[in-house]
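Every protein chain except one is present and positioned as in the full complex.
Order as written gives the chain letters A, B and C; numbering starts at 1 within each chain.
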């Protein structure tokens, strides 16, 4: 659904911007892992595409609010960073396939890098509500780019932090720390949100431990609602065939081992409908 | 020159919006009749052309301010109407040829319609400073569209108001009132700023009385600085030849009898360089 | 007083002039989550190809000033799956459906037409001529009148007489009227224009083309003036031919420009990416603009801007003031 929400609060969280927006309909339908798409630039803007942002939090005040956490990358996020309380924001959501939750009270490791961590906190809440054990591995380039360390510490059994410059926690990447966390916590499942390269490595680790891994991917999106076909990546289906599927509609959450990370940005020769591919006749 | 000015105050004046902008360099160079061009829409806007607005007033506070008075017509002026104190505004100016002032302390009638009146007040100041007598004829569709009546009354010997709906002053147009004002004040010259149709009629009246008339015209402008050639109208030169001249660079102020009002929006067959015209060989 | 928004694509009546643009509404189901598809004049499908197609590699899109580039490469399930899963879903719900087809040879377009000839639920067939012609060194059909005409003639001969064949044209030509004329002479019942002009962006960080496919189709408001011009020129030359105006329509006012230029229907593409409800909003805004100008029927506005200067706009009963666009 589309909502013209009012910005309630804006704040800086370390290197990130956080916006809380009143958006009752979206908050109500929300599940952890959902994202929204935000119109940027105001009236008469030259920016025609929306920006996809994960929902970091929903609250019930004012009929329902959503919180977005983002980093300034280009013109659209720069505009968003200038929003102030009482400005209006045009959101479409909740979008995408949320994180599937385990039926049983299992042990889960939640792995987040940079702003990717933001989407994991409501997931952690949902897991805790089901009696799961939650452990966090959060990382970033430097201390101020590790999002949510404090909150993680309050919620989780353990929280492991990594930074590439060593300014906070272990020096290195989240995937450097992950194996020992999985081993120590006897984890049954991994959830991750991070850049594609990191998700690939997280998936490799989880597969090594032979435990399921759910990853939330990020692909350039023009519509966010499944109609433009710009956000595709190669994913293996239940039938074993690779298809170019939409990150916005079939994702952004996928089972890690199903995503052909090494082929992202290409059309694998054996994908359904690949040019000249024998796979043409699979369907 | 180009100035990124800060909006000092915004207010409504009857049907109009007024913005005072700190723009020292422009205020300093200003002469009555000058205009500025304003960038609209903010960063990443889809509006690529500036909007031309007459300077209504300059003051010396804050190193120099200019005041603009405008009506909302389309998207650009709608955006301008939303500016608030402390916003910045990108101005180029002062532009155009200002009103020529008489050497002697003559009697002048200043005729303005709608927001066109705005540009006449600093002109009146300048005329008064030279010892001229000033009389105003101001009009509009209705009472709230007659700009500056109070101020005119304070400055001028007489002020005649006209409205088309009769809600203020005489029912009718400024040109209905003009002949008797000229006669009563024994006017030596007329200055006018109004829609083209009105300027044409004002010019006709002045010519009937055989007194000079200076008109400030309004033409759709893409650049305001004389480089795009979109703002032209047919004007008779000193040599008697008609040329398509730029309202922004050769104008916006012209001697009324030189403007071929009835041919505005056409290329008169006898204009210099008119298609197939014998005038090709005039130059 | 409500405005009669009905329009005709050849002899097929649509309840209103607004349709989705080909390739911008996927299978239709995605938009159905947002609104009742029956409220569209028609739904236009993505361009269906013979074989399933995986499309082009990513990145497939880049934002440009008031526009975007796309290089999707006709990703889709192929005609088989379309006939099995997508078309029946639309047909069962009675949604007016313009099926778009794309091919690399005249034979492929013809085969697609054959497969669709007896399928229930095809309101009209739109032939996407912006596909590379494999038999002419990949030159796009729409850029060569005779190649375009050959496709249309063959498709027209195959489709049932009561299913209009719409030729979809591209603006990247020296003379759109001659391509339009060739298609109409070959039997096109209507024309749709414009498809995306070819554009490109370069990523100034990576120092490479922004799109994996290097070039891509430009869409969005940036191209509205090109669409208005093409519709105008073709309507002037072929006033009897129904035109679907497409290109950069974001508002009812944009749609109205195309209608005044000569379009009897209007396609909405990129706007859907920004606003899933765009078609409904645009229809409402267009109706409001017509009403405010005293039109009783959309049909009276089609091509109206062509009337000679000085002639009175006879359909204007009232001339009301309009607020800010």
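Operating definition for what follows: contacts are C-beta pairs under 8 Å (C-beta built on N, C-alpha and C of every residue); 3 or more make two chains touch, one makes a residue touch a chain.
From a predicted model like this one, the values you see are computed outputs, not experimental measurements.
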item: Contacts of the hidden chain among displayed chains; value: A, B, C
item: Contacting the left-out chain in the complete assembly, out of B:58, B:92 or B:177; value: B:92
item: Touching residue (missing chain; options B:47, B:128 or B:170); value: B:47
item: Residues of chain C (touch criterion as defined above) contacting the omitted chain; value: 64-67, 69, 139-140, 143-144, 171-175, 197-202, 204-205, 207-209, 214-215, 218, 220-226, 228-229, 232-233, 248, 253, 256-257, 260-261, 289, 293, 301, 304-305, 309, 313, 316, 322, 325
item: Residues from chain A at the interface with the omitted partner, ascending; value: 46, 72-75, 78
item: Positions on chain B contacted by the hidden chain, ascending; value: 1-2, 39, 46-50, 92, 219-233, 243-244, 249, 264-267, 271-275, 277, 280, 282-283
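Basically, only the chains that are shown with their structure count from here on.
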item: Chain A to chain B, fewest steps along touching chains; value: 1
item: Chain whose average C-alpha position is farthest from chain C's own; value: B
item: Contact-richer chain pair [A-C vs B-C]; value: A-C
item: Chain centre separation in whole Å, for chain C relative to chain A (CA means); value: 35
item: Between chain C and chain B, distance of the C-alpha-averaged centres to the nearest whole Å; value: 46
item: Residue list for chain B, restricted to those that touch at least two other chains; value: 46, 75
item: Residues of chain C whose C-beta touches two or more other chains; value: 65-66, 221
